[in-house]
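FYI, not all chains are in this one, though none of them got moved.
Labels run A and B following the written order; every chain starts at residue 1.
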Amino acid sequence: MAGIDTGDTAWILVSTALVMLMTPGLGLFYAGFVREKNTLNTFMMSLAALGLVTITWAVVAYSLAFDSGNDIIGGFGHAFMNGVDFAPRDGQTIPHLLFFVYQATFAIITAALLSGAVVERMRFSAFLIFIVLWTIFVYAVLVHWVWGGGWLADLGVLDFAGGVPVEMASGFSAWAAALLVGARRDYSRQALLPHNTMYILLGAGLLWFGWFGFNGGSGLAAGSPSVLAFANTLLAPAATLTVWFLLDMARDRRVTAVGGATAVVVGCVCITPAAGFIGPMWAIVLGGVAAVPSYALIMWRPRTRLDESLDVLGAHGIGGLVGILFIGIFAQTTWNGVADGLAYGSPIQLWYQFVAVLAATTYSFVGTWILLKLIGLVMPLRVEQRHEALGLDVTEHGEEAYARGEGAILVREDGH
Amino acid sequence: MKLVIGIVRPEKANDVLESLYRNNIRGLSLSRVQGHGGETERVETYRGTTVKVGLEDKVRFEIAVSEDFLDQTIDSIVEGGRTGEVGDGKIFVVPLERAVRIRTGEADQLAVTPIDGAQ
């Protein structure tokens, strides 16, 4: 088809598959952090996003995000995938349908990220409703602002792969969700340890792998911006990992594995918005620098009352924020062909980025707060205390992650 | 000497431990068991297979004590392990005829008293 490039298409097909894999990867990563009795529930929150958010995206959210509409929100022109076919969108060299599906995987993983704030206690049905509404009213709106022709795009904000709608949105929404759903009953009274650190490590590996599609594909072609973004997605997390090792050493003379896995995520997060805008050596610097605030917050948070259980705020919210601001300083036209930051003579860019931070954090925090308040009016957000003690795998799903035959007596439903 | 076996909820295991330590009972072993008692059964489904599971996870303490420490030990477990709901568990006391410390070969009373902070 005219205007389509097979190489670009090939790369975005792959990128889409890679981003899709991030969601099971996240399920694994998160499942490792919880206690054995909540393993399946935690993974299921990610799997649910793959189901419900995809359908939500097709039905309405994609349209609200990417149909022209106004400065605040898109229209309904693409609802039910209307007009989403093979002809490329303006300025793109891949089929519109591929763009749609690539973006769908972003919506999915972002919704799945929210689960990190509420594991081990949120009612599964309430979570399902929450992510559907959140995708429509928070995610699609923020996407429209930065990528769909909304006011942040108009302003000149740079966000390569989702510092605004993915990272800051999930992080600050997680904060609100943790406040409204409340802490786990055992929080700060008992040691709530990751039941399987290998899940965490392998999950981090899969996330990093998928992130090459997340950032690398955000150039929507196999051209220079994608290659730059791709390379930076190796370099920045490597730097974060290195600095995290040093911070761990400084604290306790021992490098932790959970810390290493966390560093991978923080590194990938911080480079997400900046990936296609800054040079590789600055990406290394960004990766290293971003380790510090996230590290500090993640170490400090468990001493507070805020049971934002898997630190989505610390890893994604803060990591994304640092990345967004960093662009304002170190963006470089020689690398990105688009805009310079403060250090390269264009201080106004930092202001734009700062506005994006304000807008994204406020909107997502407030939006999530309102949505959960509303859902809370129709159903309890949490499971019963007794269920929380027994674990959500058994009570919400009627299953155990590691079932053993002993003691399980077969029920023959039809009296066979 | 007695061997005290205490079966408690896993989520209370730490409280039991803390309460035992507070009472200077510092030698003990514990393991994970599954118990059946007065608790209700639960139903689980895996594809078309439905099963009734009547077992709950519990933690089993095994503590050898000299006569003088017996009541203290029982009290510590009760105190740390009680929630007041069905399923809190049981304590069993069995006579203990001999105790030997493997490291030294010491027998009886001495063997049930741990060496403080030694290394």
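Quick note on the criterion: a contact is a pair of C-beta atoms (placed from the backbone, for glycine too) under 8 Å apart; a residue touches a chain by one contact, two chains touch by 3 or more.
Note that the structure is a prediction, hence the values are computed from the model and not measured.
Expressed with the labels used for the displayed chains, the entire complex holds A x3, B x3.
Going forward, only the chains that are shown with their structure count from here on.
One simple way to say how far apart two chains are is to compare their mean CA positions; for chain A and chain B this gives 43 Å.
The part of chain A that touches chain B in the complex is made up of residues 186, 190-191, 389, 394, 398-400, 403, 406-411, 413. Note for the complex: chain B touches chain A at residues 11, 14, 34, 36, 42-46, 49-55.
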